[in-house]
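With one protein chain withheld, the remaining protein chains of the complex are depicted in position.
For reference, chains read A, B, C and D in written order, and residue numbers begin at 1 within each chain.
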Amino acid sequence: MLAIGVEAMSMLSNPTFLFYQFMNSISLGMNLFIIATGLTLILGVLRVINFAHGAFFMFGAYVCWSTVTFLGGAVGSFWLGVVAAAVVLGAMAFVIERGLLRYLYGREHLTQLLFTFAIVLIVGDVAKMIWGTDQYNVPYPHGLGGAVDFGFAKYPSYPLLLCVIGLVVAVGMWLALSKTRWGRIIRAATQDREMLAALGMNVPLVYTGVFVIGSALAGIGGALAAPRVAVSPGMDATIIIECFIIVIIGGLGSLWGSFLGALALGFVTMFGTVIFPDWELVLAYILMLGLLLWRPWGLFGHEEEEPH
Amino acid sequence: AGAADIKIGVLYPISGGGAIYGGPAMRGHDLAVEEINATGGVLGSKFVTVARDSKINPAAAAAAAKELITKEGVNVILGGLASSVGLAISEVARREEVIYIATIPKTIKLTTSKLHPYVFRTASNTDFEGDAMAQIVKKVNGKKLCDIQLDYAYGHDLGDGIAKALPKHAPGANIVMKLRPKLGATDFNAYITQIMGAGCETVVSGLWGNHFVNFAKQAAPFGFFKDHVYITGGEIASHEVASKLAGDYPDNVWSNTYELWYHSPTGAHKKFQARLAKKAGTNATAMWPVLAYNGVMLYKAAVEKAGSTDAAKVIKAMEGLTIDTPMGSLTVDAKSHQTNTGQFWGPMKKQSGEAYRRMEPVTFVPPPSK
Amino acid sequence: METVLQTDQATKAFEGFVAINNVSIDLKKGEKHAIIGPNGAGKTTLFNLITGHLSLDSGSVSFEGKDITGTAPHRIVKLGLARSFQRINIYPRMTVFENVQVALIARDGRSFHLFTLGHSLNREESAELLELVGLSDEAEEMAGELAYGKQKQLELAISLASNPRVLLLDEPTAGMSPAETVEAIKLIEEITEARGLALLFTEHDMGVVFGISDRISVLHHGELIFSGPPDHVREDPEVRRVYLGQSHGAA
Amino acid sequence: MQTGYKTTFWISCAIVLLLLLVPTLGSKYLIDLTTEILIYALFALSLNVLIGYSGNISFGHAAYFAIGGYSCAILLTTYELPLIISMPAAIILSGLAAAFVGYFCVKLTDIYFAMLTLAFGMLVWAVAFKWRAVTGGDDGFVGVNVPAFIDNRYGFFYFTLFVVTVSAALLWLICHSAFGRTLVAVRENRVRAGFVGVNTTRLRHTAFVVAGTFAGIAGSLFAMYNRGVYVESAFWTESGQVLIMALLGGLYSFFGPALGAAVLYTLQVGINQYTEYWPVVLGIILLIILMFLPDGIIGLAQKLRSQFSRKA
Partner (left out) sequence: MAQLEVDNIRTAYGLSKVLFGVSLTVEPGEVVALVGRNGVGKTTTMRSIMGMAPPQEGSIRWIDRDITGIPVHHVAKLGIGYVPEDRRIFPELTVWENLDIGRRPPMDGGDGWSEEQVFELFPDLKDIQERKGGVLSGGQQQMLTIARSLMGNPKLLLLDEPSEGLAPIVVESLRDRIQMLKTGGLSIVLAEQNLDFVLFLSDRVHILEKGEVVYTGTPAELRDNPDVQTKYLTV
């Protein structure tokens, strides 16, 4: 076992292998970021830890599969699937928020958390009722099943595309939140709901909007993940913990925090599995522990203001 | 009429991630019970199924097993999926002195270190599987092997099984790299690139179900399956994986399955297949039903032979018992309580005009004789 | 007279903005010392530095001759220095009675008694304290539902519970009606008198400031610009210019 | 108020008395079910010291349950030590583990706290998973040796009842002690509590240790009851489950969580018997409780009682 570990280590001095690992890390990171960003948004504004985010992610993947299958795998059907996932999840989120969640805003974190837990149970079973227990395969979108040739090495094109999408999402969200009035309103809503209403803002609408957008992002994340993984029950379970870890190490509700957190998780996972193969199970947790011991409130978070 | 029903407790995961397997298994189980009852039952009694969700949680499965025994008063327990669940149910069976037939769990411990009189297994085990894979390594003339297994009991045991069997069947082959991704892993890129870097021409593996699907989908764009022969346990040749991956199923894969709907080694299988197809509403059926089906049939035969449902008598009857199954005859080893369940092995080939891969040729590999 | 509390060249900056600059003040035994100054002058910050809520960039704080720079807040309280807050700071979902009782339990060092029933501890003393601040009637009400002024009274009761020798009050009468203010001031005077407390407080109500303080220090832009008896403060042109304005300055 | 304590005392006595009679009903299943519920009730009560009384949501509480379970099982079986040594040692080990983990966790609050406990909990899970030689890995530690006097359904039931009753009594005392009161104050306003001279960090740390220790007791009972310990017991979903139990019963009452454990466990076992779609049923029940019974079952009972007495 030891000798084998050493061999893997020695591969790290091989530039092609290093390039692969580097790309692997970034693509995993961006993949996770796309999924986690919706969670960050919801957590930041609604202060709700949305356990159902993973279930929404799974649902998005299923919707994408159904769309692709319905269209017989025609060119472009995958991208329609992504849109469909966003729309369906957005609509679901709308119903959940308007019908139930909004009555719980005044209550404790724990109540809201268990609420989302209940949603996990329900959404999971609804998915099972619709799609059964089979696993499904979504082919890579047309023209993206191959690899891009960098001269010295080839790297699969689809993960590369995910990196680009991740970056676009990050920059887009950042611009929207910090440079627009709506962004400021959303941030204000995280801090004092009642006062925001007293300034004439339709806070319930803001909340609904944020929940819908965040959930649609989960759906998009699921649809975008679908070509790389088996679409099946249970795919929600691991992703939600990874998303939590990202959000926490980034600092609650911080966009760039979760961006960096996702990248960190990508690198730690990819290099960790090579250097400490026996620790793969807990690499993510160790990353989180280490980070929180170093910066207790995450990369970009800070302690709640205490009263003067 | 007259005699009381015989209650069969059955435990498969029917909720959550494990439901992919538990659902089809239940179908096979129900088919067996229906057939038995349609032909007048056993000793004049009907079989009645009491099903519970084992989840993939041993403590929950143990609690459910206890409930089946103490509340429902079942005569036997069938099922299990994960190894830990199998062991947990087995422990309850031992204490409550009720027979447990493990239909899916493969962990070797069940019939070795944790063996007790009440536990039997109709599933294959990791040593059988490793032995078959070593034979294929020989067949494809593999020399430099990479071994990738999931980091949990089944993966470790299968890895050991392969390592044990290699010197016997393929002495020239050498494992140069062992990789152990975690159970439930979804991103295999780090492993794919490591194998590519290590320069193996052959990969042995036990990545099952979704793990294989994810691995294959992520490896394909690298051109991975052009350069590597991929020999794998974990029933990757089964219909559920082949049909779902369809055109994305990679080339150069050798794998196994308990059953193939398109391949009938016996006349009994044809009939079984027809009935199952009717129940499932499709010809192309999964592999899991036959496992559950065989478990019920084994118990039925043992009760008939014992002439009673008394556990001690049934155990006696079961030891050394041989029954006919859709897959051929099956014998219970009197000492280890393990049946000689074999598996089909072969390369997966593209079919002309179809995306769906089939095993071609199909070879039945019986368990190694001692 | 003996000095009980002292800051020596205390300095504190927030991200380059100097909120407290070289401030040295002292509090004598039994003295009532007011700190006044424009909004944002650094009064609350100074209090936070003294009570250990914020750490000093440089300088030191000493209490009864002991250097307490860098000591944890709860230790400082135990030494005999208590404070109230500018914003209300109570236990909103506990009864008024329990608010005080818990403080007494802490004072007696019983917070870590896992096997002593809490219910019966310090009942009489809690009742007395509530009586003292005039909250006897509200003893069983949820503290969070009290009106603002009453919550301030409760704050005072909680602060007194630790038997302090020095009391730091950050705008104790802010938000109180004139009637309550008069009562509160009377109360504070009585209590400081009876218990021999030294009092360091901030306040923007000049009636209160000039009414009770023995000495007044003025902060401006984080610096101490004046310290002396009330009459002198009133006449100081600089203080009038930056803080008092016309009405109070003229009086 | 004092009379309130008295009522609690007598009601508790009555419940214990009724429980003593369970084995006479002649149903093995009922005995098993009651034993399981008692163990989960203790588990939930221990968690409530953290959640209800100190206001810290833990997602890693199952870790101490598992540590108690593994230690007790290993000491009894691998080292063949008597129960009188194994169980106390297991309890102390859980407490020590909680002391170690708590040291880091109590520096944080709220969601960060919850996530840190989750991370530590998963580390414990991973150790149990990987340390096959000692714990049996994901196969579980099967075949625990238990002493003869509890190696039967009845003996174990009475033993469990005894241990859970004594533990619950101790927990009650702790929650209503000077410490418990101060804990509530810290939950309500940490900063203020600091300024009346409470070392809030140490106080929360103590609560963490108390919770972990009693979870360890529940865990060691569970290991002996099942004659086995499995890694799933340390998984975060197990922590989630016990959290739901506590909330279901009502966090701000001492006995609520125990009641919640009884109700949820029975529900789960019950629903499981009728449908494979038990998660959706559970989800809907949970929703109804959250939407309509904000203070859990105990809260509802109190509301009904106060309405009743107002009419009377």
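Here is the rule we go by: a contact is a pair of C-beta atoms (placed from the backbone, for glycine too) under 8 Å apart; a residue touches a chain by one contact, two chains touch by 3 or more.
Just so it is clear, the model here is predicted, and its values are computed rather than measured.
Asker: Quick check: which displayed chains does the absent chain contact?
Answerer: A, C
Asker: Can you work out which residue in C:V18, C:L79 or C:V242 touches the chain that's missing from view?
Answerer: C:V242
Asker: Pick out which of A:V148, A:A197 or A:A237 touches the chain that's been left out of the picture.
Answerer: Among A:V148, A:A197 or A:A237, only A:A197 touches the chain that is not shown.
Asker: Taking the full complex into account, what residues of subunit A touch the chain not shown?
Answerer: Residues 181, 184-185, 187-188, 190-192, 194-204, 305, 308 of subunit A touch the chain absent from view.
Asker: What residue numbers in subunit C mark contact with the hidden partner chain?
Answerer: The list for subunit C reads 14, 17, 37-44, 86-88, 145-150, 171, 174-183, 204, 206, 242-248.
The criterion applied here is as follows: only the chains that are shown with their structure count from here on.
Asker: If you average the CA atoms of subunit B and of subunit C, how far apart do the two points sit, in angstrom?
Answerer: 74
Asker: Calculate how many whole Å lie between the centre of subunit A and the centre of subunit C, each centre taken as the average of the chain's C-alpha atoms.
Answerer: 48
Asker: Distance from the CA centroid of subunit A to that of subunit B, rounded to the nearest Å?
Answerer: Taking the mean C-alpha position of each chain, the two centres sit 35 Å apart.
Asker: Hunt down the residues of subunit B that sit against at least two other chains at once, touch-wise.
Answerer: In subunit B, the residues touching two or more other chains are 15-16, 19.
Asker: Could you tell me which residues belong to subunit C and also touch two or more other chains?
Answerer: Expected reply: 85, 89.
Asker: Would you tell me which residues of subunit D are touching subunit C in their complex?
Answerer: Contact set of subunit D toward subunit C: 1-2, 5, 173-174, 176-182, 184-185, 188-189, 191-200, 202-203, 206, 210.
Asker: Can you name the residues of subunit A that touch subunit B in the complex?
Answerer: Spelled out, the residues of subunit A in touch with subunit B are 1, 4, 7-8, 11, 14, 16-17, 20-21, 24, 27-28, 31, 124-125, 128, 132-137, 139-140, 145-147, 154, 156-159, 227-230, 232-235, 237-239, 269-270, 273-274, 277-278, 280-281.
Asker: Report the residues of subunit D in contact with subunit A in the complex, numbered from low to high.
Answerer: Result: residues 51, 57, 104, 107-112, 114-116, 118-120, 122-123, 126, 129-130, 191, 236, 240, 243-244, 247, 251, 277, 279-280, 282-284, 286-287, 290-291, 294 of subunit D touch subunit A.
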